[in-house]
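Some chains omitted; the rest stay in position.
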Amino acid sequence: MKYFIGRLGDWRTTSLVALAVTATVLSLFIFPAVALAQDEAAATASQEQEAAYTLNTLVMFLCAVLVLFMQAGFAMLEVGMNAAKNTINILFKNVMDLSVGVLLFFFIGFGLMYPGGDYEGKWFGFGGTGISGMDMGPAVDATADYSPSADFLFQVAFAATAATIVSGAVAGRMHFKSYLVYSAILTGLIYPISGMWKWGGGWLDAMGFQDFAGSVVVHAVGGFAGLAGAIVLGPRIGRFVQGKSVAMPGHNITFAALGVLILWVGWYGFNPGSQLTYWGADNASITTYIAVTTTLSAAAGAVAAMVVGWVMFNKPDVTMALNGALAGLVGITANCDQVALWASIVIGLVSGLLVVVGIMLLDKLSIDDPVGAWPVHGLCGIWGGLATGIFGTAEGVSFGTQLIGTAVICAWAFFTMLIVFAILKAAGILRVSAEEETRGLDISEHGMHAYPQIQLTEDHVSPVGA
Amino acid sequence: MKLIVAIIQPSRLEAVKSALTEVEVFRLTLMDVQGFGRQKGHTETFRGHDLAVNLLRKVRLEIAVNDAFVERAIQAITKGGRTGDEGEIGDGKIFVLPMDDCIRIRTGERGNEAI
């Protein structure tokens, strides 16, 4: 009987996935008609327009590929910074963030985030399922800046990034099925709704809030969603002993460093790609300018975090430097198009400092965020939003507006996800049992070892003084 | 002189070490081992295959002690090694072996002083 209910429990949640499948089948009858209707509409465009459309579309496509590559970076970073016994679980979550994310963003998210001109300045809108104006044949509208498919690909890569940030913050103790539910809600609802406020032409955009490539819209959303998860879940067993913070070292720093280097590379899709139109000397110039500010900030972040860590802990700590590079990347994301080069270095230096402070702050508050998702993406996401107000040179940029926009989006992500996690907790499917956690999610959730041939030791390290 | 060999749960290592420290046993050698006993193993899967894992991770302690320390060491391990209040199947065993001699490599000391 108990067994039967257990199965049911599984089913209740996997049925979510089944739902997505059903949605597919339903849509079978909707899409083709739309597509055919638009077939004829393909407008004729001037030669220059044609060239611009071509180039914008293809460069955006290549940038989207770089952003998608970041999934590998996140996977490696998160795996490396956690215990070996949770490796399968983390990899699985990352693959599913992307896969479930793609499908849900396709069915719901894209329509919510880019509802179209009718919803300008609004809080909410829905432009329909799938990708409007998208067709398998010739360009629907060659006078547009780029193809709708390139746009979708680029946007879905961003959505998957926001989702995957959380994975690291909740590592080691969350039920896999609950994670799937979370992931679906974030990419299908939470992210696109606040994303619409800015990038979909919603109220924050109308207000003049600026966030070029998503320090706030993407990273802070992921970071604060992760914080909500970390708080509701509570720390891993043994992470705080009698109020004292105990390190739980990651099992493979090579993977972690590889992950960061991949993320750094992927960011060249994330930030420069967000220019969206690259055609023309001016656009191309700005696109590469963005790449330079991004690089300088990342480098400054790594150096600052190394120095700060060195001073504070008396040894140069590579995990700090790695987090610092990411912090610099997050911090510059909102303003990479509009700050001076010196400012990009300052933004990176501050980001590198902030990430160390953020990690220590969470330790003080006894919040367990295994990979530092909040310090990197949440805190430096805020910093990116505010730095735009401080160093930004774009017309109309104002610190006040930046403050409001940043605060609102962070609060949105934090509180909605707090509710989602709280509901999952109330339903009793959020956190695995202590025994399952101790054995590791790989065995308890997936019945597999990531490294079956290696005898791993886990308990032979103790906090100083114990 | 005796050599005490104890097979314990990895999760009890810290507790056993504390208990031993309390009875003033400060030195030991440990290694990771795999145990096969009454405790049931679990099932793993790989691409749709079930694998029975009957060998369970244990930690093996090796402690050389003077005769006077044997009983307290055994008590300490027993106390620290139990999972929960009652102990659980799989908590392991202690084996007491006679030992003829003990030598400290650094000094060449022998016998009881060397332990």
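Things to note:
A and B are the chain letters, set down in written order, and residue numbers restart from 1 in every chain.
Here is the rule we use: contacts are C-beta pairs under 8 Å (C-beta built on N, C-alpha and C of every residue); 3 or more make two chains touch, one makes a residue touch a chain.
What you are looking at is a predicted structure, and each value in this text was computed from that prediction instead of being measured.
Chain composition of the entire complex in this structure file, expressed with the shown labels, reads A x3, B x3.
In this section, only the chains that are shown with their structure count from here on.
In this assembly, the C-alpha centroid of chain A lies 46 Å from the C-alpha centroid of chain B.
Residues 10-11, 13-14, 32, 34, 42-46, 57, 59 of chain B are the ones that touch chain A when the two sit in their complex. For chain A in complex with chain B, the residues that touch the partner chain are 438, 443, 446-449, 452, 455, 457-460, 462, 466.
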